[in-house]
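Have a look at the structure that comes next, please.
Complex shown without one protein chain; remaining protein chains in place.
Right after this comes chain A.
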Amino acid sequence: MPQIDQISTIYASQLLWLLLVFAIIFVVIGNWMMPKIEGTIHARNDKIQGDLDAAEKARDESASTQAAYTAEMDTAHRGAHDAVQAAKDAAARDTEAKLKAAGEAVAERVAHAEVALADARGRALAEIENVAADAVRDIVERLSGAKVAEGEALSAVRASLAA
């Protein structure tokens, strides 16, 4: 077995060259290159994690925006509904007030007209009494030739009309 037979002649050479080569590997590859490569892996993992976090945040943001939009829409709908209701109420109240005013005006005019009517009737009645009294005096004068006094004829007509 050369590994054991040769030990006495090769041990120093093997030790030296191995230590030399391994030292270079340890310093250059183990201590310098490997941490950099590990750093790249970490940087990549951090980037991926960051991107995932950002995506998560964006999703939350869009969800909250959606919620805000819905809430605002609801408020706007409710506001519009309220406004329409208020307008309807105002219009109804307005119409009611106008109707009331118009009704009052009509009632006043009816009352005036009634008063005027009663007046006219009174005046017409008086006129009829006078006409009747004149007619009575005329008839009496023609039939009997007697002159009836104006006042007497009027009171007789009035008594006859009242009966």
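Criterion: a contact is a pair of C-beta atoms (placed from the backbone, for glycine too) under 8 Å apart; a residue touches a chain by one contact, two chains touch by 3 or more; residues count from 1.
Everything that follows uses one rule, which is that contacts and distances are computed from a predicted model.
UniProt lists the omitted chain of the complex under the protein name "ATP synthase subunit a" (options: "Putative FMNH2-utilizing oxygenase", "Pyruvate dehydrogenase E1 component subunit alpha", "ATP synthase subunit a" or "Sugar ABC transporter permease").
Here one chain is not drawn; of A:Thr40, A:Gln66 or A:Gln85, the residue touching it is A:Thr40.
Touch with the hidden chain on the side of chain A covers residues 1-4, 6-7, 9-22, 24-26, 28-31, 33-41, 43-44, 47.
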